[in-house]
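This part shows chain A:
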Amino acid sequence: MTAEPIPQPAEPILSVRDLVVEFETPAGRVRAVNDVELDVRQGQALGILGESGSGKSVTASAIMGLLDTPPAHVTSGEILLDEMNLVGLPEKQRQRVIGSEISMVFQDALTALNPVHTVGNQIGELYRVHRGMSRRASRLAAIEMMDRVRIPGAAGRVHDYPHQFSGGMRQRIVIAMALALDPKVLIADEPTTALDVTVQAQILELLKEQQDERDMGLVLITHDISVVSEVTDETAVMYAGRIVERGPTRDLLTNPAHPYSRGLASSVSSEDLKGKRLPAIPGQPPELNRLPAGCSFAPRCEFAQPECRISAPPLEEVAPGRRSACFFSDRILRQ
Partner candidate 1 sequence: MTNSEQPAGPGGPLLELDGVKQHYPLPRRMPFAPRKSVRALDGVDLTVRGGETLGVIGESGCGKSTLARVIAGLDRPTEGRVLFRGQDINALRGAERKEMRRNIQLIFQDPFSALNPRKKVGELVAEPFRIHRNLLPSGRRRAKVAELMELVGLKPEHMNRYPHQFSGGQQQRIGIARGIALNPDLLVCDEAVSALDVSVRAQIVNLLQDLQRELDLSFVFIAHDLQIVRHMADRVATMYLGRVVELGDYSDVYDTTGHPYTKALLAAAPELRGGPADRERIILTGDPPSPIDPPSGCRFRSRCWMAEDICREREPELVELAGAHVSRCHFADTLIDRPSL
Partner candidate 2 sequence: AACSDGGGQAGSDGGDGTLTFETTEPKSLLPQKDPGSQIAMATCANLMEMNTKTQKYEPLAAKSVKSTDAKSWTIKLRHGWTFQDGSPVTASSFVQAWNKAAYGPNAWQGNGMFASFKGYDAMNPPDGSKPKVKKLSGVQTSGKYTITVTLSEPNSDFPKILSTNPTCPLPKVAFTDPKSYESKPISNGPYKVVSWDHNQSVTMKKWDGFKGSAGFSGGATTLVAKIYTSPDAAYTDMTANNLDMMRNIQPAMVAKAKSQLGSDALYKVKTESKQNTLQFPEYLKKLRSPELRHAIAMSIDRKSIAKSLLQGNSAPSDSLVPPSLGSYRKGSCEACTYNPTKAKKLLKKSGGFSGTLNIDYNSDSDKELVQAVSKQIKSNLGIKVQLKPMLGTELQSKRNNGKLDGALFGLWGWSFKSPDQYLSQYETNGDGNAATGYSNPAVDKLIRSARGELNVKKRNAKFAKAEHLILQDMPAIPLFVPKDYGLHSKCAVMNDVQGDLQFYRAGYGC
């Protein structure tokens, strides 16, 4: 579906600039998100790819303003939603935006729903709080929303509790909640990781379909390359709190410009590799409180040169629409 080159719409609805998030820990301050920049455009899906701990969820939470301060601090950067800077927005105003203009789907649907309230109540709450609807009206709206995410017999199930639904159904309900108020941007943080293949396919289908239907921006966070390639138009790869590469999904996955993206893309097994060793990125991701100086990927990088250990390469344009943070992007692209 992303085969055609995308005509670039001028203005992104959500754009993140130079976002830095730090955590207070017993071992000192750690920088979990470092100078992150992202753009989400209307009707487009942005994938964020990266290993566990690379800062994907923190970025998402920072956008939604869900980080607990302390220990988290957004030390710099701006998050522009339709020109409105969410960083430093007064609490009341933020509450108005969160959940309606921009909303989020979490990884674990089992725990993301409150076990003691009916699902209808939980969806309807949004209408009551943000739209001031009556109990009755909000229930009807909830039923409609459940219908939209294709929960069979929605009217009969509004009064059920989350534990009465299967995992896939719960994820649908979470999605229904996120879509209830027609947000401009939907952030989905690993929405399918906890689900098995068949259900995963259903959910991805649903997300994609809803995105198209509503023409909203979608941020899809995952560490699953195939999911990214399936759903998204653009991809950002994160490593140790930084965006190391950005670009149109197709290009980025077929011809990565950063050694890390390259490692990721090639470590996926394919039929040809049967019986052979998989190409793996050696080593372990670094811990945030002891990031190596310079490029944080350098210790695992086959291209690393002494200079990589001295200064961190900036995220620069390496090809039209492609940005990468590596001194050797050109060389890698050419290979």
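The candidates were selected such that all candidates are chains of the complex that A comes from, given by their letters.
Assume contacts are C-beta pairs under 8 Å (C-beta built on N, C-alpha and C of every residue); 3 or more make two chains touch, one makes a residue touch a chain; residues count from 1.
Please read all numbers here as calculations on a predicted model, not as lab measurements.
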Selected neighbour of chain A [touch, this complex] from 1 or 2
1
For chain A, which residues are in contact with candidate 1 within the complex?
1, 3, 51-52, 152, 166-169, 195-202, 204-205, 223-227, 229-230, 263-264, 267-271, 273-274, 277-282, 284-285
